[in-house]
Structures are given as C-alpha cells and as structure tokens.
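With one protein chain withheld, the remaining protein chains of the complex are depicted in position.
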Amino acid sequence: MVDLLNAIVLMGNYVIVPGLAYGSQLALGALGVTLIYSILRFSNFAHGDTMAFGAMLTILATWWFQSMGISAGPLPTALLALPIGIIGTVLFALATDRMVYRYYRKVKAANIVMMMASVGVMFVMNGVVRVVIGPGEQRFADGERFIIKAREFKEMTGLSEGLAIRTTQAITLVVTIIVVALLFWFLQRSRTGKAMRAYADNEDLALLSGINPDKVVMVAWIITATLATIAGTLYGLDKSFKPFTYFQLLLPIFAAAIVGGIGSPLGAVAGGFIIAFSEMGFTYAYKRFIGYIGPDGWVPDGLLQLISTDYKFAVSFMILVLVLLVRPTGIFKGKVL
Amino acid sequence: MRNVILFALMALAFIAAGEFQSWSFSLTILNLCLISAVMALGVNIQWGYAGIFNVGIMGFAALGGAAAVLVNAAPVPEAWAAGGVGIGASLIALLAVIGLIALIRKKLRGNLRRYATIAAVIGGYFAIREVYDPAVAAIESINPAKTGFLGGLGLPITISWAVGGLFAAGGAWVVGKVALGLRSDYLAIATLGISEIIIAVLKNEDWLTRGVKNVSTLKPDVPTAIELQQSGWFLDIASWLEADPMLASGIAVKLSYAVLFTIVLGLIMWLSERALKSPWGRMMRAIRDNRDAAEAMGKDVTKRHLQTFVIGSAVVGIAGAMLTTMDAQFTPGSYNPLRFTFLIWVMVIVGGSGNNWGAVLGGFLIWFVWIEAEIFGPMLMEFVTSGLDPASTLKASLMGSAAHLRLFLMGVILLLVLRFSPRGLIPER
Partner (left out) sequence: MSYLIGDKMTGGYGKGADILHECTIAVEKGEIAVIVGPNGAGKSTAMKAIFGMLNLREGQVRLDGKDITNMSPQDKVRAGMGFVPQTSNVFTGMTVQENLEMGAYIRDDDFGDTMAQVFDLFPILKEKRKQHAGELSGGQRQQVAVGRALMTKPKLLMLDEPTAGVSPIVMDELFDRIIEVARTGIAILMVEQNARQALNIADKGYVLVQGRNRFIDTGEALLANPEVRKSFLGG
C-alpha cells in the first residue's frame, strides 16, 4: 500500500506536475497557432518568436519593476509586468499585420506565401529579441520558489518519495485555466467571438452577414499576441528564457494544434496536454516506479527509459505522423490543411 | 544581359572584399557561397519546380555531413570488435520488425491488424533495445576521449559527397512517403520535425558520429596549408610570386576547394537546367501551377513530388558533405535551423524561385550579405550608440548582440522581396 502511494507520488512529482505545467504552456501556444490558422488561414512560423518577444518585454518590465523595488510578494514580479509585455506584443503583432500580412490578404495570396512571409517576420523578431536581450539564458523568476518542497511533503506524509510543487508550476496552471476559460467564454458567448467563429467557418458568408473582416483579423492578432506573451512568460518562469528554445517550441506547438484538430480551440488545449504528457511519459525513467509497484525487493537493471530525453522532439513528431496517417482532421475534427 | 550584370556585380563584391578586407577572407566567403548555391539549387528543385515547401533542409545537410564522417574517418577496429556484431544484429532486428509489421499490415484486417501492429512496434522496440544498448555501451567505452565510435571507412572524403547525396535521398524518401500526399502546411511541419530529429540523432548517437564530442580528424583530399608550407615546390612558387608562404598556402588551399566546388556546382547546374527543360521539368511545373488539372490528366502527382523531393534533398546532402569536408570537422551542435534552413529559403526567394541561375545568385548574394552583416552590424551599432556613455551597460549589451542585427536584416530582405519583387532577382522564364 505504501509502495503504491510512493509510486503515485513519484509519478506525480516527475510526470504529472511538470506535465501539467508544460501542457498548459503548449496549450496556450497552440491556441495562438490555431486561431491564426482559422482566421488568417496560414501556419504562423513566427509564433515561437512571438512568444519569445512577449516574454522578453515582460522580462524587461520585470527588471524595471524590480529596480524600483516593486514586487508581488510571494508571487513572481513577472505577473505584474505581464500587462506591459502583452500591450507591447499586441502592438508589434498589429504592426506586422499592417505592414506585412494585410497586403497578402488584399491580393488573396496563396497561404504558402503568407507562410513564407511569416518566416520573414520570424527572422525580424529573432533579430530584435537577440539584439535587445541577447541570445543567452535569462532567469527572472522571483518570489517564493516552492509551494511545497519535496522534504516537507515527505515529513508531512511519512512517504519516502517527495512531491515538490514549484510556485511557477502552480501559477502556470492557474493562469492557463483562467485564460482558457475567458477565451472560450469569449468565443462561445460574445458577439465578436461568434463573429470570429463565423468568419473562420465561412468567410464569404460572414462578409454577406456584414461582419467586418478587418475587425475580426485585428481581434485575432490581439488574442494571439496576448496568448503568446502569457505562454512565453509562463514557460520562461517555469524553465528559463532563452530565445532559441522558443523557436524550438514551434514543433510541439504545431503538433499540439494538429493533433487536436487545427482550427479547433478545444483541440489545441487537448493537443497541448497530449503532447506534453507523451513527451514526459516517453522520456521518464521508470526504474524506481517499477521498483515500487513490481514484486517485492526486485529492482530492474536498466533505467527503463523508453527513449532518451534528447529525443523528446521525436515524440511530438511521432504523434504528429500517427495523427496524419490515422486521422488527419485531428481529435476534434479540425480542418484538413 | 541583366543576369550577366547581376553576376558581374557579385564578382565585383568579392573583389572588393578581397581588396579592402583580405583575399583569404574573400575566398572563405566564396567557398561558402558556392556551397550555399548548391543548397539553394537543391531547394529550388523542390520549391521552384514542384512547389514543395521543405523546412527540413538542415537535416539533409547534416546527413551529408555525417556521410563525410562515415566515409572518411579512420575505422576503429577495437570498437568494431566490441560492438560491431551487436550493431549489425540490431540492424537485422530492425529490418525484421519492419518486415513483420509489413506482413501484419498485409495479412490481417480490422482491429486485429491494429492491435497486432501496436504489439509488434512495442515488442520490436524492446527487442532491438535489448541488443542495441549493450553494443552501444561497448563501442562508446573504447577510448572515449579519442574515438568512442565505430569510425568510418577511411576512404577519400570526396567520395562522401556522393554518399551524402545518397543519405539525404534516403532520408527524404522516408519523409516524403509519409508526408508528401498532404498539403503544404503539414509537409512543412513534418520536415521541420524530421530535421530536428536527425540533428538529435547525430548529437546523441555517439557510437555513430561521436555526437557532440565532434569528429575533427577528417582528412581532406586537397593538401593542407601546413603540408604546402613544408613542400619545396610550393615554397619555390611562393618566392617566385614574392608572396608570404603562410598566406599563400592558405589561399592555395581555399582556391583548390573553390575549384572543386565550382566543378560540382557547374555539374549540378547543368543537370538541373537540362532537367528543367526536359519534358519532365515541364510536367513538374505544370503540376506546380495546377495540381488538380495535372491530376485529372492522369499524372501521379504524389509520385512526381516524391521524385523531386528526393532529388532536391540529395543535392542539399551533397552540399552538406562539401561543407563538412571544407571544415575538416563534423560538429552536430553547430546545425541551427535559422542558418541551415531558413537562410537557404531567403536565398531561393531572393534569387528567384523556379530559376536555377536565380537560386545560385541568391546563394552567393545572401551568404555574402550574411557574413558581411556580421561585421558591419557592430559597426552600425557603434555608430548608433555613439551618443551613449562608452562605459554604460546598455551600450555594452547592445554592442554584444549587434551581430544579431543580421537576422533582422535577413527578415527585412525576405519581406521586401516577397512583397515588391515576389519573382526574385532573376525571375523564372
């Protein structure tokens, strides 16, 4: 019995808690990708760098607040700085739409051209982020580090395995739940949200209904930039901020959006958690876990790791391929690209 | 005529770089320009001929680099003795599992087929690991500081250019089989993924390519600068030219590479042009311009796409092998998608997609700008920040990251060309 509890706590500590945090971050990222896909109809390769850009602005604002002695007590200062990052990123996103994408919408360019343009935007954002904050790693999490430490948990429960929950992990999950709830309320209930869904569903008919496409596109960018900034900041708080990592998030984020069904917000959220837990599950070494639930006193020789952590990209990719082969519309029947 | 002027201007740029910076530097850029041009040609075959959006160029270039290691590195007999059998057995086991799955897919139907497939994948995976893990451990424990891998065949490295092409072609065939029937976005994301995986394999499978420990013992076929400095005939020529032997040897090595690369580029260019003008090339462009119509006329679009994808990737693989040859070392950690995938895309778009000469010009121009921008970026930043206190941390950090301005510059170039001259410098005829 104790062994079973230990095994559960072990999984909780190394797979479930980090998976929930990582899944939340991917879900927020995938929501942005899926939103741009359904409204502007292209795969936005600049999304990872938009996240980096938003996180960078938030970090700069955090440093500014810290230098003025403003803090959020036990919570990270970055939460206070987040609105500044969001506003800056929204403005940047609207500016890119004005200067880049609007033209291609007007001439009704093929979506591959828009995608190529997003590569250009990606380069620009990449350059801006690296010039302003540098290519190196930045840590900006402050406040209380843990909600519960592994040692405290052990003392509390008397188990031999500890469960640590970092503040940033809890914040990530809470913020994500709030943001996703707000977003779904907006899309399902509000007039503008419904107009966006209508536009995504049938652009011509939306125009015939008098829906203003410019407004829909603008709102889509505002939401996407907001989501990207939040996702980027949470990821940076939880792990650390490094511009290149954000570029690499592009693959799991796209995988999440496609697995869930691109164009489906619900799918993006589900996809984010599927990808995160698969990555965690495949790269976790089950040696100790089996030690607890296996026969008494028996401990396996190897690490029992399905694949090395270095191949976590392969997990996203494999799931992606599997979905493409078995069910190209994704779990929630999104559009087929 | 316009094209001649464009290429003449490019040549002028190299002369300027040689005169004002240094000839050695100019030649270094030229060599990398030649390699970039080959890569751009490969991508142009995919994008320009067939409209395939490949975002995995980095992976195919790295496969070419790995070929250079496997062909040229000295074999490590101890490692072969320790783990060769194991690796061979794993390979056989892998093939057996694939065969088993193929058999299951063919013979069984419905749910049974699905469960049998899953069981075969899982069972096969663990079975292979059972043989593979000890073999890898054995190989990697042999003198890890120097070798720790199986080594290569010890053959002349130039052979690896062809092998690199084959490797990349093989990789492309597998990716293409899975992803090419799908629309552009999926293919882009799938290729992005496969290239990351290829890099991950090369970084982590130490027994194969030493991973991030790098292979720096590659032997070029052209004489090295040090060999030249020690040979009498070269010193004679150098003194006759009244040149510093140190400098002259460096330039001589680079020139020999330039000649080799030019031959390869010329050959691929000639073949590409022939292919483009052949009925095959016309059909490819017809498919690109109107896929549905071509399909309705009975063309097997997916198969043609697979062909083009494989050929284009092979060309990229050749370029990748050439690059590793010139560096005389293989460093998997240095593959970065911005430089190895997206920069090549900028080359193709700027040069003129669908036009081989455009791709070559784009390769030259963009690489030249990329390198020069790394130098001029900080100079520009120095100018911009000249009003700031030299001791301020802001200035220091801005100066430190000024080299990254070139990323910004590439983005702006790409966006401007896409917007105002979408057909590129040398448009498709």
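First chain written, first letter: the chains are A and B, and each begins at residue 1.
One rule holds for everything that comes next: contacts are C-beta pairs under 8 Å (C-beta built on N, C-alpha and C of every residue); 3 or more make two chains touch, one makes a residue touch a chain.
The shown structure was predicted, so the numbers you read here are calculated from the model rather than taken from an experiment.
Although it is not drawn, the missing chain touches A when the whole complex is taken into account.
Although one chain is not drawn, the whole complex shows that of A:2, A:95 or A:205 it is A:205 that touches it. Screening A:105, A:194 or A:287 for touch with the missing chain picks out A:194.
Within the complete assembly, residues 191, 194-195, 197-198, 200-202, 204-212 of chain A touch the chain that is not shown.
The definition used in the following text is that only the chains that are shown with their structure count from here on.
Partner chain A is touched in their complex by these residues of chain B: 51, 53, 55, 133, 178-179, 182-186, 188-190, 192-194, 196-197, 200-201, 203-204, 336-338, 342, 345-346, 349, 397-398, 400-402, 404-412, 414-415, 418-419, 422. Interface of chain A with chain B (complex): residues 42-43, 45, 100, 103, 111-113, 115-117, 119-128, 130-135, 244, 247-248, 250-251, 254-255, 258, 302, 308, 310-311, 313-314, 316-317, 320-321, 324-325, 328, 336-337.
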